[in-house]
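Presented below is the structure to which this report refers.
Complex shown without one protein chain; remaining protein chains in place.
Presenting chain A:
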Amino acid sequence: MSDAILKVRDLKKHFGGKKPLFGKAPRAVRAVDGIDFDLRRGETLGLVGESGCGKTTLGRCIVRAHDPTGGEVIYDDPDRGPVDLAALSRKELQPYRLEVQMIFQDPIGSLNPRMTLLEIIGEPMIVNGLATGAEVKKRVGDLLVRVGLRREHMNRYPHAFSGGQRQRIGIARALALNPKVIVCDEPVSALDVSVQAQILNLLQDLQRDGDLTFLFIAHDLGVVEYVCNRVAVMYVGRIVELAETDDLFARPLHPYSEALLSAVPVPDPEVEGHPHLLQGDVANAVNLPPGCHFHPRCVYCVARCRTEDPELREVNGRKVRCHRAEELDLEGVAQEEAVHG
């Protein structure tokens, strides 16, 4: 058994670009443009990047909420062997829908206000034939307890709960089918900080107790550092760096990773931040610059970067998409002694 539960190979998702009745075809938005990575069994892989970099689209392609334009998503099923989720038809996909689930960012918009918790969490069990009748009630009750709610909450509607509790409901729904992989799309970014910590702790407990693998999409680097084993940094539809969390934060290899890390304000008035300010805005996914997509904003840019598109290649056991990865000495985030008070 290989240790990768999910292998993503050259995954692409382009939007638009269809030729209209008259005139010539517009250029497609290349939201996800050739992504390769392995998701290891039991790990939490972080996916970070600015808004519009395609991280949510990538998550949605993996659960097949979007149909990818190209590439493979190979799920290693312990019973049925490896299967390419991207190539399956809707019907063939049905059994695998159980295995890969998703938690959404917006805990209000993702729950149907006309359904009780019993219906929201119980419906997927009934549809997939996992439980019927009284068994559904028992299981829903158990799940609610597992995510820190109470059994008697199951007859209430989502509006009766706060943001943090609603996110717990979303997590219970994702767990209802005993999935192996959960794609968490910004699960805490809509929550207040004091509640955010509760949800992060809950996710970690769930992972420890049940054999779960997370793909954790986030833009808050503090959260990512706290929960993830490995981190992939995305820039306009591509991975620019993939490394162990500690390595990435201590010494990034890609200039974009460095800029991202340095931009986070330090919550300590005596530690002065030195953000490496980026020039301009994120590249346009419709009209990408030639050469390295990051070169117009990169301070380390040389002639080669303007013409030659770098490959995602291996450097010291880490993956990075930069011509100058070896020669640059980039600045990470200082490891400080943590204070528990």
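What we mean here is this: a contact is a pair of C-beta atoms (placed from the backbone, for glycine too) under 8 Å apart; a residue touches a chain by one contact, two chains touch by 3 or more; residues count from 1.
The definition used in the following text is that contacts and distances are computed from a predicted model.
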Answer for the undisplayed chain, UniProt naming, from "ABC transporter ATP-binding protein", "NADH-quinone oxidoreductase subunit K", "Branched-chain amino acid transport system / permease component" or "Sensor protein FixL", is "ABC transporter ATP-binding protein"
The listed residue (A:Gly23, A:Pro113, A:Gly129 or A:Pro265) that touches the chain absent from the view is A:Pro265
Missing-chain contact, candidates A:Thr44, A:Gln101, A:Thr213 or A:Thr245, resolves to A:Thr245
The one of A:Gly23, A:Gly133 or A:Gly280 in touch with the missing chain is A:Gly280
Contact with the hidden chain, among A:Val73, A:Ile103, A:Val223 or A:Leu242, goes to A:Val223
Per the touch rule stated above, chain A touches the missing chain via residues 50-51, 162-165, 192-198, 200-201, 204, 219, 221-223, 225-227, 245-246, 249, 259-273, 275, 277-278, 280-282, 333-341
